[in-house]
Structure formats: structure tokens, C-alpha cells
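What follows is a short report on a single structure.
A protein chain is absent from this complex, but the other protein chains hold their places.
The chains carry the letters A and B, assigned in the order they are written, with residues numbered from 1 in each.
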Amino acid sequence: MTTTLILEQFLNGLQSGIMLFLMAAGLTLIFGVMGLINLAHGSLYMVGAFCAATAAAATGSFALGLVAALAGAAAAGALIELVVIRRLYDRDHLDQVLATFALILIFSEGTRWVFGSFPLYLDVPEALSGPVTLPGGIQYPLYRLTLILAGLAVAVGLFWLIARTRIGVQIRAGENDREMIAALGVDIDRLYTFIFALGAALAGLAGALVGAIQSVQVGMGEPVLILAFVTIVIGGIGSIKGALVGALLVGLTDTLGSVFLPELFKLFMAPAAATQTGASLSSMAIYILMAVVLIWRPTGLFGARA
Amino acid sequence: MTRETLFNLAVLAGLVALPLYAHLADEPFTITLATRAVILSLAAVGLNMALGIGGLVSLGHAVFFGIGGYAMGILAFHAQNYMPLMETPFLIEGTKSMPLIWLAAVVASALAALVIGLLSLRTSGVYFIMITLAFGQMFYYFAISWSAYGGEDGMSIYVRNGFPGLNTLVPIQFYGLCLAALVLALGFNGALARSRFGLALNAARQVPERVRAVGLDPFRLRLVAFTISGAITGLAGALFADLNRFVSPTMFSWQLSGEFIVFIIIGGTARLFGPVVGACLFVVLEHYIGGWSDYWHIWFGLLLLGIVLFGRGGVIGLIAGKARAHG
Partner (left out) sequence: MAEAVLETRGLRKAFGALQATDDVSISLRAGEIHAIIGPNGAGKSTLIAQISGALAPDAGQVMLGGRDVTGLPVQARARAGLARTFQISQLAMEDTVLQNVALGALGAQGRPFGMFRPALRDRAIRDRAEAALERVGLAGQAAMRTAELSHGERRKLEVAVALTLDPRAFVMDEPMAGLGTEGSAQLTDFLDGLRAQAPILLVEHDMDAVFALADRVSVLVYGRVIASGTVEDIRRDRAVRDAYLGDET
């Protein structure tokens, strides 16, 4: 076990955590402002990845692929908000779960219809492929490093949007009191569509960025969706700060757990058994983390409301 | 007799008559289809005790379905390989006997429900939904990593387990067993809804503050309901595994948890037979639309969306009119 390995895995954890944040931020924002639980958020992640892969394949440009991911996911988000989601704000959570579950079925099967069951490939752009040498002599894939920096930049942008802009004031007001923003003369319908499309764009961006290192396929969104749920349960629903902290915790726990837990068990178990036990336990690690947070703080680390 | 009762009796009569007819007409596939519908109904009836009366929107009930399935898989796997389950501190052997397997499935899934309930019922609303979903995923990944019992590929059981006095390999006999389990569960559910427990649980869903104010603890009521609910869904899982003679991590999948809720809604929430109608309709649609279009989930998704947005009350609501308070 070397320092290099530890550092490399730490960066990997950071990378998956920051991508998770892009998913979780949209979910938690949508819940915080509109009170909606959206299972179809993973579908928007998938839409982003497919848009990116298709556009990149057609134009040969990864950057255009990202633009397509943002635009495609935002458009899909705005569309389902206008057609379906806005009918759900006044409904109970059960109806929201069912309707957005139906949306998953429609999105997944629709994508399969258009693109088939085989995965698409989205290549890492030429300029970002290959390793980069970090201070300390560690070789690390440049693309993954870029993901971390890009994700952090988006996070900073999001915090700025919410803390410093007019639309941010409206979002924060909306979290506290719907009637108040109506009294401020804000068009709530438009604000809600905007927030939903914003969350969708973030999810689509994450899908495209991650799609380049994993494969782009139907069903890719739901495992990430569930991780994002774990993230916001840990961070506290409605809190962007909580989403960031939760995402990093989940990303690091998941990555470091799968590498180091088997090693840890080898200290006092036979190697084969240690690998098995370590693998089983690391697959459960983030859920155990979630359970511990729940016992300690049922409303999450930064959650205010019960 | 209300229209709903009449309708329920008609459904039950259909569940008895159709497979019998298929048996006489020598159409074993139809019986298998009916068995699948009845088992999925049972799983959803289990969920309905927590969801319908208690208002607990569990998006992780496939956990219990999967645990029931694996209880069967593990016991039968050890029995067919003549390998004891454990030897120390005392000997436990595998078994091919359904009653024993069912017992193990019910106990194991009830225990899991108790632990998950203790953690998740501290929260409510959207937290509860997300947490049950997350625990479901935890079991899913655990099953995938559990290579001793097949990991991602699951396990096949070569011969269906036995029930004293029956030949379970004959489709109609196995169907009879499954139907009997469903009828018992429905009977229990019906009794429970009117019982003291049902009265208190139903109130805990609507006005938890009131329930506390009369000296009862909503948390304990919900925990008991969740545990019973998990146990019944676990039994369904054991039967499902025996129907397919196969278990795999997909029994834990979150899609299945979602489908259980869907069954209840399609049939009609808070209706005794809601889950049965929903599950049967699902199996029929899956078979017929699935045969007609490869992309049947789109049509199913649209149907579901339509029911949620416009058709409240589900199929039973459509046929039997508004639900009444039972007096």
C-alpha cells in the first residue's frame, strides 16, 4: 500500500463525489423549492449522456457534445415539467413517485427504441486523454482531473447563483414560503420550470461527463439516482451545502471502501475470504454510512426540516 | 353486499376458474402465467398492509421479496448439494420442504423489515421513500457481491421444492398452494383493517398527533405493520423463486419495488383487492402488449401516468365507485 495509491484513490473518490453532486444538487433544489420527489432525475442524466454521444459522434467535437447534453437535458426537463411535473406539486409523495416512475419507464424504453440496447461510446477528447503528472510525481488521468475541476467550477457557480443573483433570491424565498414569492410579483410557474430545467441540465452534464469514462446505455441513470438519494439523505434534503458534503462523503466512502476494505480484512483473514468479505462490505459501505447518519441525525447533516 | 365485495368475489372466482379451465384444456403456460400473477399479488398485498392502511410508501419492498427468494435458494442449494448450511455451533442442513422454507423466508424477511423499519421509520415522507429505496439497493449490491450463492448470476434450483401430500411439479397443484397463500393473506389483511390494530394504524396515517394524544405510539404501530408487511412479501419471494426455480439479485431490484407500488395504485389504493387486480392486470398486459410490441414499457408507462394524473381510484374505483369508510 503506497501513498501514491492512496492519493490516486482519493482523487477517484473526489471525482465520483463531485459528479454525484451535480445530480444531487438538482434533486435537492427541486425538492427544496417545489416539494417534489423526482425519480426521473436519473433519466435526465441518461438523456444528457445520449445527447452528448450522438452530437460528438456527428460533429467529432466533445465540446459540442457537452453543449448538446446541457441543451438536451434542459429541454427534456422543461418539457416534462410543463407536461407532467407541474400537475404533481399539489399531490402527495405517492403520486409523485408513481408518475415519475412512469416517466422512467417511458424515457428508458423510448431511448431503447431509438438507440437500441447496445451501449454507445463517448470518447474522451484528444486534448484531455492520457495521464498528467501531479506534484509529488503521481500520474493521474488528465480527464478525471478535469472532471474534478469542472465539477468544482459548476459548484461554485451554483452557490454564486443562489447567493448573489436575483433568481437566487427567488429560489431562497421559494424554499421558505411560496406565498411570499407570489407576493413579490414573481411568476412562480416560470420560476419552477427554470429550476427544474436547471436541475435537469446539471444531471445531463454529469451524465455526459461520466459517460465518457463509462458506457452510455439505457438504465445508466438509476444507480446514480439512488446514490444521489443517499447523498441528500445524508446531507439533508433541500440543502445545497449538504448535497456537496454528502456527495463527497459518498464518493470517497464508495471508492476508498472498495479498495481498502479488502486490504484491511487481509490483515486478519485469509486472502480469499478477506477479498470476499471486503467486497461485500464495501458494496454496503455507503448505506451503512447513511444508516449511521440517520441514527445520529434523522434530518441529515444540514437538514432543517423534519 | 356492496359492489366492491361483489367485484372481489368475481375476481376470486376468476382466479379459481381460469387456471382450472387451463388445466382441463391442457394449457400449462396459462397456469404458469396465473401463478406468476398470484405470487406478485401476494407480494403487493404484503406491501399494501404498510402502504394502504399505514401510508408507508416503501420503495424498497423488493428487499423482502429477495430475502424470501434467497431463503429458498440457499436452503435448497445446500439440500441439492448435500452440504450442510453450517456445522458449528450446531448443525443446520438445507431443505427441500416448502413449509420449512416458507418459515425461514418469513422469519428472515420479518427480521430485515424490523431492522430497516427501526432505521427508516424515524423519518417520514420523502426521506422514508428515499431511505427504503437506498436499503433496497444495498441488498441488491450485496447479493451481487455474494459469490458463494452465485453472485450476479444467481442460482438455479433443479427440482421444485416439495409440499407434504402434493406433487408441486404439477402446475395446478403448485398454483393451488400459491392461491391458498394469497387468500389467507387477503383474509388476514381484511381482518386487520377492521381490527384494533388496523383502527390505530389507519389513524396514525391520518392524524399521528391524535394517536399520540390518546396514548398510543405511531412509531411502534408503523414498525409492527412494516414488519408484518415485509414478512408477507418475503413469503411471496420464496414462492416466486420456486415458480422459476431460480433466484438472482434482480429479485432485489428497485424496479420491482416500484412495480409493487404500481400494482396497488392500478388496482386502487386502500382497497383490499387493489393489489390483486393491479398485479393480474400487469401480468396480462405484460404478456399481451409485450407480445405485440418490444417496447411495451412505454405503453405501460403512459397508462400509469394517465392513471396517476387523471384516474384516481384505480380500476376498482372505476368499477365499484367511491370507497366507503368501513363502520
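Basically, contacts are C-beta pairs under 8 Å (C-beta built on N, C-alpha and C of every residue); 3 or more make two chains touch, one makes a residue touch a chain.
Nothing here was measured: the structure is a model prediction, and the numbers come from that model.
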item: Left-out chain, listing which of the shown chains it touches; value: B
item: Given B:76, B:200 or B:243, the one touching the chain that is not displayed; value: B:200
item: Of B:1, B:91 or B:213, the one touching the omitted chain in the full complex; value: B:213
item: Sites on chain B contacted by the missing partner chain, in the whole complex; value: 188, 191-192, 194-200, 202-203, 206-207, 209-217, 221, 224, 324-325, 327
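Assume only the chains that are shown with their structure count from here on.
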item: Approximate Å spacing (C-alpha centroids) for the pair chain A, chain B; value: 31
item: Residues on chain A engaged by chain B in the complex (per definition of touch); value: 31, 37, 39, 84, 87, 93-95, 97-99, 101-106, 108-110, 112-113, 222-223, 226, 229-230, 232-233, 237, 276, 279-280, 283-284, 287, 290-291, 294-295, 298-299, 306
item: Of chain B, residues touching chain A in the complex; value: 51, 57, 59, 119-120, 122-127, 129-131, 133-135, 137-138, 141-142, 144-148, 254-255, 258, 261-262, 265, 269, 295-298, 300-302, 304-305, 308-309
